[in-house]
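Note that one protein chain is taken out, while the other chains of the complex remain in position.
Right after this comes subunit A.
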């Protein structure tokens, strides 16, 4: 049996090519993902382990919980703690660590790297073991800094250069006194690290005399655990938590593999989609191979092969095909993994070096997936092969493809689709997160249902294209009829394309609608001309608002100050705003009362008001950070949004009670609205600070749009895989059709259809199948996009379905291109068929 199966594989090499390619692509995607994520995660773990070389035990401050009216806060990790820990018997030395956001500008004045990756820290003493100096010397005072060698190389800085930088607002222009190397993961990933002397760092970061962490090094021979025990005993209980370097490294390693596994799962989902689509092609190919071999299989049955043996011979064939595809896919996947890493390296995202990791699990997974998927897809055709009666061997003409009634299939499909639609519709009326799971379930049901129904749908939908096809004369007419001739095959081919396009369209509809909703909300609620914030979302120094206020043309400003308070024994953040100006800067929808902030009058979003049972006129007591209490009165309630939520209090009331009054944002209204000149003026007033973003509404919208575009492009890129596999399917189906109909094509040529006509016929058939799949996919995608939007709308009042007509048009055009491209080779083959052979062939 095995030999027969093997011979069959070899005999049909060309026809199995597309199947092998489809499986191979899927397997390559899977193994590429595994190789890439394993390699990166291994490299990060190694580099992070190195980063903890200098730490035996790390001390961090414990949080003192909020109690009653007392706001929670951190215990102090100060010089006294450091001195004490350095004096325990097992300790060799201790280093105080200070770190925070520090933006540093390149020679062009722009921020280096992404905002959240711009870090600053302290250089300990005259020789910090954490940061070996490549050149120069330790920094001293505000005028001197060190920068890491990667950043120096990237920006072209060297010792002695003056740099523009900022920590919380004001621009500093220190001189680089040295360059150091570091294993810091953030730097390895493309961030920057700027070091000050310890006192300067503490001052700049607003933590005078305090450390974020204290790293204690053990004496030789003292274990990390022993040192930890000593420190636990020496330090006051409950104020400091101690962690060994090993624990830290382990925790970090775990965090890395966690974040990697998220990415891995996402990539594997897309690989799974590509493989799923591939099964349609495999099933199609094997169905055809079995149909072609009816006589041969019947002969085997006639000479005594059992049904099971026949099925097995088909499965063995599938096994061989799957194995070949899986092995080539694995090799390609390892190549992809290596390629992706060097690709990341060629961008700014530097990845720590490390060997290419191909785990045994990767190899096993790749092979298993490739072989199992192929055999699973070939199982049904294999069973069909077993059902061929031995008498079929005696018939001279090989049996026509059984036109088994589609009634059962259609009934089942209709039921499943109806159930799917019902579940999706029911889920769409639910509230936000409650509806997610049922909606996903309904969507899966509907996709399966539509897939089962595709043969039925193919007739009316393709018939609808008849008027267009009529333009192409006989070729068009024949193409239309050929495309519905084998509805199952057409359906499987179109479904492969449908799945990809459903996902792509659904994502596009949702992203487009969401983007518009957020933009609408931004423009509806923000009346300010400019919003000033820190590049990384850190708080701004109060200086920033002062400077903005004094700038020409600025008519009103308001900070947004965050301060914790206790209300009814619960922690609640208050937002301090400029009561006099806030009405000109934001314009949320007011639900009840009036939007009036000033003195003891506050406004609160309706949701919060409801949870406390407040109405306009209600009064409550808030306890501030410093323990002082204040009676406040609700003046009105408003509809919350992403820019504005919670309790808005006049900053004059809030600020005096704050230990550290920092602003999250500053909103600015100018006399002549937004203009390039105004923006320039504002930026100049802030000292052209690399760390501060001055954005108008359009910038905010663009930022949102950019985020969505990036996400969509990534999804498109990943789904492109599924589409490529679908294209292979179309090529496969057409090649099969041409092969099966060679006699007809020969006849057509004989009675006068020229090569062009034949080519056009095949091309149009391809086009019809592709567009059929595209229309189904886009239809489903829009439906899912709408349904998911209904869920989102419960959270986002401005949400409204936006149909991306231009994109849908592009998708259709893409499907048409896919159709034409997929037909290139089969059409050429058809046109070149030897007429005489084709007519004679029986």
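A few comments on the model shown:
The working rule: a contact is a pair of C-beta atoms (placed from the backbone, for glycine too) under 8 Å apart; a residue touches a chain by one contact, two chains touch by 3 or more; residues count from 1.
In this section, contacts and distances are computed from a predicted model.
The unshown chain of the complex is recorded in UniProt as "ABC transporter ATP-binding protein", chosen from "RNA polymerase sigma-70 factor, ECF subfamily", "Ribose transport system permease protein", "ABC transporter ATP-binding protein" or "Phosphocarrier protein HPr". Considering the full assembly, A:749 is the residue among A:749, A:763 or A:829 that touches the omitted chain. The chain not shown here is touched by just one of A:482, A:562, A:606 or A:732, and that residue is A:482. Hidden from this view is one chain, which touches subunit A at 473-474, 477-478, 481-482, 485, 743-744, 746-757, 835-836, 839, 842.
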